[in-house]
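With one protein chain withheld, the remaining protein chains of the complex are depicted in position.
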Amino acid sequence: MDKQYEVIMAGFGGQGVMSMGQLLAYAGMLEGLQVTWMPSYGPEQRGGTANCTVILSPRTIGSPVVERPAAVVAMNLPSLDKFEDRVREEGLLVVNATLAGRSVRRTDVRALSIPATAIAEEIGNDRVANMVALGALLEITRLVRPDSVVESLTKALPPHRHNLIPLNQDALRRGMELARHGARRPAC
Amino acid sequence: MDKQYEVIMAGFGGQGVMSMGQLLAYAGMLEGLQVTWMPSYGPEQRGGTANCTVILSPRTIGSPVVERPAAVVAMNLPSLDKFEDRVREEGLLVVNATLAGRSVRRTDVRALSIPATAIAEEIGNDRVANMVALGALLEITRLVRPDSVVESLTKALPPHRHNLIPLNQDALRRGMELARHGARRPAC
Amino acid sequence: MRVAFERPAGLTDCPTHYCPGCTHGIAHRLIAEVITELGVADRTIGVAPVGCSVLAYDYFDYDMIQASHGRAPAVATGVKRALPDRTVFAYQGDGDLASIGMAEIIHAAARGENITVIFINNAIYGMTGGQMAPTTLLGQLTTTSPAGREAPREGYPLRVAELLEQVRGVAYLARYPLTKPPEIGRARNAIRKAFQTQLAGKGFSLVELLSTCPTGWGMTPREALRWVEEVMVPYYPPGEFRDGPEDPGGGPSRKRVG
Amino acid sequence: MRVAFERPAGLTDCPTHYCPGCTHGIAHRLIAEVITELGVADRTIGVAPVGCSVLAYDYFDYDMIQASHGRAPAVATGVKRALPDRTVFAYQGDGDLASIGMAEIIHAAARGENITVIFINNAIYGMTGGQMAPTTLLGQLTTTSPAGREAPREGYPLRVAELLEQVRGVAYLARYPLTKPPEIGRARNAIRKAFQTQLAGKGFSLVELLSTCPTGWGMTPREALRWVEEVMVPYYPPGEFRDGPEDPGGGPSRKRVG
Amino acid sequence: MEKRAVFDEERCKGCELCIEVCPEGIVHLAGHLNRKGFHPATVTEQERCTGCMFCARMCPDLAITVYRPDKRAAGA
Amino acid sequence: MEKRAVFDEERCKGCELCIEVCPEGIVHLAGHLNRKGFHPATVTEQERCTGCMFCARMCPDLAITVYRPDKRAAGA
Amino acid sequence: MEELVLMKGNEAVGEAAIRAGCRFFFGYPITPQNEIPEYMSHRLPQVSGVFVQAESEVAAINMVYGAAAAGVRVMTSSSSPGISLKQEGISYLAGSELPALIVNIMRGGPGLGTIQPAQSDYFQAVKGGGHGDYRLLVYAPSTVQEMVDLTGLALDRADHYRNPALILGDGLLGQMMEPVNLPPLSHPEDLPVKPWATDGRRGGPKRVINSLYLQAEACEEHNRRLQAKYREMEAGEQRWEAAWADDAEVLVVAYGTVARICRTALEGLRDRRLAVGLFRPIALWPFPGPALAGLLQRGRIRAVLVAEMSAGQMVEDVRSVVCGRVPVAFYGRTGGVVPSPEEIGQHVTAVYEGGAINAGCL
Partner (left out) sequence: MEELVLMKGNEAVGEAAIRAGCRFFFGYPITPQNEIPEYMSHRLPQVSGVFVQAESEVAAINMVYGAAAAGVRVMTSSSSPGISLKQEGISYLAGSELPALIVNIMRGGPGLGTIQPAQSDYFQAVKGGGHGDYRLLVYAPSTVQEMVDLTGLALDRADHYRNPALILGDGLLGQMMEPVNLPPLSHPEDLPVKPWATDGRRGGPKRVINSLYLQAEACEEHNRRLQAKYREMEAGEQRWEAAWADDAEVLVVAYGTVARICRTALEGLRDRRLAVGLFRPIALWPFPGPALAGLLQRGRIRAVLVAEMSAGQMVEDVRSVVCGRVPVAFYGRTGGVVPSPEEIGQHVTAVYEGGAINAGCL
């Protein structure tokens, strides 16, 4: 990595966007990068949308606030509505097609629409939709190695939850595959 | 009155030094003077010494705090000890001989030692010792007319206490007489 | 067909920000129904606390004041003293009323302040993310009693109604859980009596409502209802604690009415 | 001849600033006697309130902390949590404890904080010049209830012991008047029991002492003693309210022990 | 058959409290999500609804309106 | 006759509480003022003092020390 | 013309508030301002007003919040430690734009300090002791008459701007007596109505008193409105007084009690033909900086001496106005010690004679 990269991840509360961002930041740290993870926190305890900003950089990070991120991961429609315009030109927009309900309008960004929730349900738990999306993001950006994400997961999860690691790994892989093979510019 | 005059009045709490000062200030106000009355307030609710500073002036009064007053009325020994040195040169020191227990040391002031408490007891109530002292002060300084003090008293006392006025008038008169005839410079 | 049940007047159309299954919403409805019933909506002033119900000022269709954390009884006192002919109520959570606002509630009660307080006891700090409340039960896990509340470390849960029962000046005092329609009916009656107490100028009235916080408790809304019934109700017995001002000559009242 | 009674160790030689006949001085002596008796002077830390007894830090010969108005229980909590093996007491007036400090005392009690509080109820704010206290009786004249306290205007007097009786966490609770040598003896016993409760690690202990304020009440000291007996004692009944921690499973204790 | 308990899908937060209390057991969560992301509650067999209002009295979000046969209309 | 109740004049504030409680009625205020301006309490008939300590237990200012015959001395 | 009466500053504040139509007082005792609640407790019932002794200063300020929201003129008073306890409530009043009068009769600090007079809460009063960006209208009387006048003004300006106002006095002013001329009694019914007050909808739309704005943008918008109001106050509410300033070479800046002590000291120095003058801010916020700067621009002043009963607080605002043009010296007494005219005189003389003063800039 030779220059700073910023991602905003957004979705419903409960979709795991916060931990997806933390895993990415943690993995970046493990690979020796400078990282920041910044949540936006609101009044609602449940429901509503949540988002976080992750920055990875080879150098000291100044502002943790980013007006125009290099990438956005939008896990549902309100997130897509809110952040679509913010992605930098030539940036990346990863969309959870299962819950977005519409296609990407911008044409000056690279858009990747994947049925993350559907895939997650398919492999057994809709809670890992975040990992599917993260896999897709990593496949395209190569921000960090998937191994580092798995290592982060191992550190983040308490030992009695380590049984969940294979499921998460699976989801990550499915996301990567989708990104590799899937329709990078969906037709509609 | 053509220039400012300051008096510090001091004694035990309960000797009525505060109201003596207020009466003087009130009388001054009635006579069209500028006046200030300033208490020194301490932590004790009862006991201890109390003192107040009264200023009468034909002009606007600046500082209500006086380092070196023109006169001091000391109703007991601690007050004499505390304020003797503060009287201005050529100033006046009125001392309640009954409770002072010693004579005035300074020779550069006019000292007037009167048995205020004894006189007050003699006329029926040791609580009017303050009026005896005030009478003495007024006789010498002519700061305000005794009538004005009585008028102030009438305004200050609630109607059901107006029966006390003659006693106070009496005390005031006794103080004036003492000052007129008494030993202005006691021998000892 | 006629409408048998609909959203009462007295509530705005604004959807609440409460979590799914949070019974704050039920409490709001009961208050609105009672105020409509008593016909005092146009002269009611409500005081919202700091807590999940902070936005109550958006939900109630009355003149509303948002108070600082714990001070709703003092704010309500200010309003009522200024406007003694208005109906004034404060809505408070258990952190708000029983922790930071303990002095204010006891003194409003002791003054016999002619106001009505609706007290939502959900055994936790909902708004700030599930910390321990004074009413958190022994053994209960919260984000600041992560090993479960234990008396030697975190002290005992406070019973607000029992405490206020000792305070002369209290004219109406009751506690009910918001767990089932019949209980909710009793709660509604209590709320009506509380407001009637105020309208009759009899003094301080308070209704404690045992309420759920599925989010703070880490339960589904249905589990939360059962937890109220099985765990809260035994420690916080429902009933009317006082109805009518105490005999002015007497000592503290000892009888439990309901 | 031997000395049968003399000034106890534990008090400095400093004359107090209390008014003639003020029974704060008696309370000080009782505490000092008990602490000497229990042999803990060298590991005692006292907390002085804001009130006439603010200078208690000069009068007691222990390590002393002067607390802000009403917060002595919180300050004592800080000390005790830092030094659990020391003996910690707070000395508070009724304005301090029952007005501004109501939340602090109830919560220290609810936490079962292992401290001892000596509570001087003189039905008035002595230090600031005789204003109304939460414990001022109905009809009593004070400088802020100049027409006599009346419930509709100034509310009802609070009974602190009765209130704290409702709080689990309280392990010892008693009230006695400082009116006559026998009553003073009972007060002394209660103070000893309170400190013993702390030494045994049983939890929160408080002794309420009905005390005179001749200055604030506008009475001679002897009249003041009689006023305590005739007016205060009937409203603030003496006795032991709790002795020993409550059964952890039980509801609020209802029995009056003494 | 006229509807008795009418559920406002967009107000519903899928908390299931109405389900908990419906004596007839006829309330269920729908399979789809509403705009807020919740599965809204709905009555499956309206004809079994007695109009008892339990669901409405329990709903914290006032998502339910209950209708009953108009007595006059019924009598007509 | 040895003194039993000894009053420290300068500590005394003349509050009369000792007078109030002395069962023998032997405590009175002196005519003179002490340095603080109070009439101090004093025992007029020491021989009537029983050493009961009521005065001392009541004195808020710890102005009173009470002595009793030493048992050993008395027995000697 | 009204009759002159001799009153304590504390009582005068109370009576003046009543005369200005204030019928609600919520407070808690603390020396040296106890005469205010005591006076109100007997006086307010005579005019159908309400006095409540709150359980604490925190409760008192929140009762004020409620009564202000209900639309009535209302006040509280306290002294330094009690005012510290009110800081959250004061920030709420400002945030919710509620008019109210707060009186601080200062005593020496920090902590329990002393009950003797001081001026060490200047920072707290003018910079905002509470959280957030807000401002109070702060008035500093220096005579009992001015306590009366500024109390009326403060209540009036508070209503005008929907902003809390503070009278910053000290124990000496509160306790001393001077003759005062009281204005006639106004009646609350005659005051302008407050359409924003939450006094029951009465058929109209509901109103809300609130300082919460969950969305940052909304909260910023609210703050912008507040700041615009503060700019308006700065433009319209500066108050000051100057004496012998025209030919002064050394200008003394002081407020409240200290200003009147300085006046006496300067009278003496003027008699000795020293060209010394006095600048007395009457409003401490908005600070009368432009007027002070105006005096400096005339070019005669070669040094400024700020005197306070504090370790140096207003002097920071004075320095920032003087802006390095001339040296600014400071003389302060703390902990309840009131300086005498003589000692002030000595310090002014020292500055006048070119005694060492720090240069204006770092």
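For reference, chains read A, B, C, D, E, F and G in written order, and residue numbers begin at 1 within each chain.
Following the convention adopted for this analysis, a residue touches a chain if its C-beta (ideal position, glycine included) is under 8 Å from a C-beta of that chain, and two chains touch if they have at least 3 such contacts.
Since the structure is predicted, the reported quantities are computational estimates derived from the model, not experimental observations.
Chemist: Looking at G:73, G:333 or G:347, which makes contact with the chain not pictured?
Modeler: Once the missing chain is taken into account, the touching residue is G:333.
Chemist: Touching the absent chain in the whole complex: find that residue among D:6, D:42 or D:223.
Modeler: D:42
Chemist: Given that one chain is not shown, which residue among A:7, A:20, A:35 or A:119 touches it?
Modeler: Touching the chain that is not displayed is residue A:35.
Chemist: What chain A residues would touch the chain not displayed?
Modeler: The missing chain touches chain A at positions 22, 25-26, 29, 34-39, 41, 43, 61-67.
Chemist: For chain C, which positions touch the chain that isn't shown here?
Modeler: Residues of chain C in touch with the missing chain: 50, 54, 66, 68-70, 95, 99-100, 102, 125, 127-129, 131-132, 134, 143-147, 154.
Chemist: Going by the touch rule given at the top, which residues of chain D touch the chain that is not shown?
Modeler: Its contact residues with the unshown chain are 41-45, 47, 54-55, 57-58, 60-68, 71, 74-83, 86, 103-104, 106-107, 111.
As a working rule, only the chains that are shown with their structure count from here on.
Chemist: Could you tell me which chains are in contact with chain A and with chain F alike?
Modeler: Both-contact set = empty.
Chemist: How would the chain C/chain D interface be labelled, same or different, where same requires over half of its residue numbers to be shared?
Modeler: Counting which numbers both chains contribute, over half are shared, so the two copies meet through the same residues.
Chemist: Could you work out how far the Cα centre of chain C sits from that of chain E, in whole Å?
Modeler: About 27 Å separates the centre of chain C from that of chain E.
Chemist: Multi-chain contacts in chain D: which residues touch at least two other chains?
Modeler: 19-20, 99-100, 102, 127, 129, 134, 154
Chemist: Would you give the residues of chain F that are in contact with at least 2 other chains, written as numbers and ranges?
Modeler: Within chain F, residues 13, 38 contact more than one other chain.
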